[in-house]
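The complex appears here minus one protein chain, its other protein chains still in place.
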């Protein structure tokens, strides 16, 4: 059951140039978080009064603290970057479902861009019970974060190219049993093409308004009709997603 | 000829609770200012990007410095109050005409509320050559500023009542030759009723958009048709104002 | 004394604050108590299920929200069997069912189905959704069609019959009068304005359908002007909406002639908007020793 709260920002930290990491202390909320879940966030600044909340994945929830890793792309995320410690952060959540957890498997985690935070956390959660490989891609060095294999479009860090380019190889050589993914749609689509019949859980993105399942704004083609990323997702079994419509 | 400039705020000072005094260093502009003239002002803050400039009278222009006395009443003036020294103030001006200056006369200056700033400056300019009495009224002690006679509606400072209540007396006992005024319309209207045939110059207020005479938004009933407060005023000969339409 | 009591035709409301069709569901009651609301309005339902429009369906503009949901809904039958029972169990406030159709016959068949059910206090007839090719706006733009539809529906029900009007017409007052003459017992206005947004870098429309519905604070001045126009033209009560966020916003609409208001997009910038609005309104009325009816339609 999601909660709406206004909490003082604990800390804010610039990472690379375009990213920031922010956190709040919220033991009860942190308890409820699982990898894949997200919050609708908004900076408690006058400029944001009439603006929408923005969906942001939980990057880490431990010891009562919840933190988020955010890329500044537009007005909403820019305002989050302006928020100073002690100023109010508005949170609605935790929202959505979470990744299906397994044991004793070889798990491949594939993230692109701002798909990184939920998989980074998933990795830490899976690792005690599984062998986990996290590959991550972005457009330049700025977009790279700690992972087992990194890719950049411009080759400025890690391997040059797409995060999906070596997936077939990795699946074979590492004997992968299960795939988890989060990132931009074209990446997920290309990934699903490589994954074949392996179990694959993909976390999808969508523009959101309510975050609660009320407005049907975040619909994606899953199963027979549309499913709501905010309420039915964000994690879907990749086999149920109608990829050709994305 | 008005100029559009972005200047760093020199200083800002809270006065009473609802007012602030801000200033910029602008020797060339200061040269051109006369009592009665105003600027269109806007705080150079992101929240103001799409917002209108607000007309604010020159409170003082001397030694290269221009200052303004502003009452916080809505979003535009609130943003001006938030502006910190060094942050950009956007100025368009000086705009409008100025008070007709006289010599060797007994001048009565009557101001109400935020009509005070131009008359306070006019007083300093007239004083070397005239005998000047400034009476000022507001709703409570907060609204009072240095003057020869002050009035408040709630009696919390100065005399209790309307700034116009003793005008007839003052005109007689002080042998007034000329009247200058600036304030809310009902006050100006009541004042004009007391003033009779004495020369009376009133500075009018109006909601403004362009400030340059282009939009005809600030029209007031003067002479045969409408005159623009921003371009034809703000100072009008009171005898030409069609008071009954105000 | 409840200063906030109001009525929409046959419907007495304990709070003048309601919710805009399609923007809200019972999930919000996990965040606040339903007693803040005077009524609950459903998303628009249609006779057959509707899949809705492809994504992306939403985009936030400088002063509002664009949407193109495309009336996604499970259709009358599934709604009656799955949604209605849950709503009946949960709601302690009047339930208003919004519905639409692509022909008068379809509207009538939906109403027939709903009339057989208990626990429904009123209907909001959506003749104004701009997203769907055949439904909605075709009806909402023609006074004769609206009159005929209102007459047919009014003959079949004694429940509150609200007609929800589109702002995208030349003369909303004429449509309002047609609905009133036909037998609508109140009016809801406005639905979304036409709106669009394009990615300036690539030329791609931000939403899959080129022209979508525009809601939120940017449309408030339009909604207020049309509310006042309609208030001058009809005698039946008005449920006003369009960009309302705060209790001050709501007051503007009451002055202009609204008997109740609805919040939609406001929930997405403040999930507690309805609670705060109701409280702010109550405080204002108490401080000024006024009731809602003292100000409804008294703008000057």
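By letter and in written order, the chains are A, B and C; residue numbering begins at 1 in each of them.
Everything that follows uses one rule, which is that contacts are C-beta pairs under 8 Å (C-beta built on N, C-alpha and C of every residue); 3 or more make two chains touch, one makes a residue touch a chain.
Note that the structure is a prediction, hence the values are computed from the model and not measured.
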In the intact complex, which of the depicted chains does the undisplayed chain touch? B, C
From A:34, A:50, A:123 or A:228, residue that would touch the chain that is not displayed: A:50
Which of C:5, C:211, C:233 or C:272 touches the missing chain? It is C:211
Selected residue (touches chain absent from view) among B:15, B:168, B:215 or B:240: B:215
The one of C:47, C:66, C:110 or C:127 in touch with the missing chain is C:66
Which of B:9, B:61, B:92 or B:147 contacts the chain that the document leaves out: B:92
If the missing chain were put back, which residues of subunit C would it touch? 61-64, 66, 141, 168-171, 193-198, 200, 203-205, 210-212, 214, 217-222, 224-226, 228-229, 248-249, 251-252, 255-256, 295, 298-300
Touching residues (missing chain, whole complex) on subunit B: 1-4, 42, 48-53, 76, 92, 206-210, 212-221, 225-226, 231, 245
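In this section, only the chains that are shown with their structure count from here on.
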Under the document's definition of touching, what chains do subunit A and subunit B have as common neighbours? none
Return the distance between the CA-based centres of subunit A and subunit C, expressed in whole Å. 35
Which subunit C residues sit where two or more other chains touch them? none
Sites on subunit A at which at least two other chains make contact: none
